[in-house]
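Here you go, one structure.
All protein chains but one are shown at their positions in the complex.
Right after this comes chain A.
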Amino acid sequence: MLRAMGRDKASLDRMTFDNLTGSLLLLLLLVSDLLLCKSVASLPICPSGAVNCQVSLRELFDRAVILSHYIHNLSSEMFNEFDKRYAQGRGFVTKAINSCHTSSLSTPEDKEQAQQIHHEDLLNLILRVLRSWNDPLYHLVSEVRGMQEAPEAILSKAIEIEEQNRRLLEGMEKIVGQVQPRIKENEVYSVWSGLPSLQMADEDSRLFAFYNLLHCLRRDSHKIDNYLKLLKCRIVYDSNC
């Protein structure tokens, strides 16, 4: 910049002034950068200067990941217990094919697809899946409770999952409010219509309905967990977990 200026005296004076201004601006930029940059990379979604946004997003994501991890562990255990106790030798696994109510939601099916989705879309997708499970979880609890010799382990997990799912939904809505406050999406979700199957008189059919529901819950909770971890590493740690 200094060399680019002219050499005559007036221009030299101007150059000096420009130099000073430039250095001052540079200094200001450096200082503001130092103030803003707590981590190596600043969050792409937070407006610059909003320190609170960065910190709270990190905490929100940490909390969300903990919840989603926990929910999937519970779902996995619940499914295994049900499978061991009620589904042995019934061949349910052959029938639980393409039977989840959330399959209509176009979720990414591998890592490349997941990494290609924009984080906002992925967040919305997570919200949709979470909302789709509000109703089934509620009915799962009431129907398991109504089962004769209601298995305590399964019932307690179902109740816990229902509550944690609600908390995760709240957390996700907060994150979405911070990441993309301007977009207010219509609440889209998949409708679950499996309640009649859960209440069928035929025990085999009813048990299969439960098996299917638990199988889908295990899968969707894994999806949510995976997506959130991807998002956290991408957003909070800049793909450098």
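The rule is simple: a residue touches a chain if its C-beta (ideal position, glycine included) is under 8 Å from a C-beta of that chain, and two chains touch if they have at least 3 such contacts; residues count from 1.
Quick note on the criterion: contacts and distances are computed from a predicted model.
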- Message: Can you match the unshown chain of the complex to its UniProt protein name from these: "ER membrane protein complex subunit 10", "Immediate early response 5-like", "beta-aspartyl-peptidase" or "Prolactin receptor"?
- Response: "Prolactin receptor"
- Query: Which residue, A:109, A:187 or A:202, contacts the hidden chain when the whole complex is considered?
  - Reply: A:109
- Sole contact to the chain not displayed, among A:63, A:90, A:139 or A:219: A:219
- Candidates A:98, A:148 or A:186 - the one touching the absent chain: A:98
- Item | chain A residues that touch the omitted chain in the full complex | 69, 72-73, 76, 93-94, 97-98, 103, 107, 109-112, 114-115, 219, 222-223, 225-226, 229-234, 239-241
